[in-house]
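First the structure, then my questions, so here it is.
The complex appears here minus one protein chain, its other protein chains still in place.
Our next item is chain A:
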Amino acid sequence: MTETVNVDVKLGVNKFHVDEGHPHIILKDNPNMTEYRKLVNACPAGLYKLEEDGSIRFDSAGCLECGTCKFLCGDTILEKWEYPRGTFGIEYRYG
C-alpha cells in the first residue's frame, strides 16, 4: 500500500481556464451522504471531499468534465450539471 494520493498536486500540472463565478456543477443543499460517498470514491479529480469533521467540501474548478458524477448522482444530489461555457474548463494539451 502506498501513501494517500494528493490529487490536487496532479491537477496542478493541468491547464484550466476557470470561469470564475459560474460553477458548472452545483450540489443540492444537504446532499444524501450515501450518494455523496459514491462521488468521493469515483471522481477522478477528487473534487468531492469529505473533511475529518464529517463536513463536505466541493469545488468544480479542477473538474476534468468526465461526467462521472452526473452518471452516478445526476438525479439525486446534483442540482446542476452542465459543461463549462465555451473556452472554459479543462484544456488538455496532450490528451
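To be clear about the criterion, a residue touches a chain if its C-beta (ideal position, glycine included) is under 8 Å from a C-beta of that chain, and two chains touch if they have at least 3 such contacts; residues count from 1.
Simple rule for what comes next: contacts and distances are computed from a predicted model.
Missing chain, UniProt protein name: "Protein FixC", from among "aminomethyltransferase", "Protein-arginine kinase", "NADH-quinone oxidoreductase subunit H" or "Protein FixC".
Seen from chain A, the chain kept out of the figure touches residues 1-5, 7, 10-11, 13-14, 17, 34, 37-38, 40-46, 64-68, 70-72, 74-75, 82-87, 89-95.
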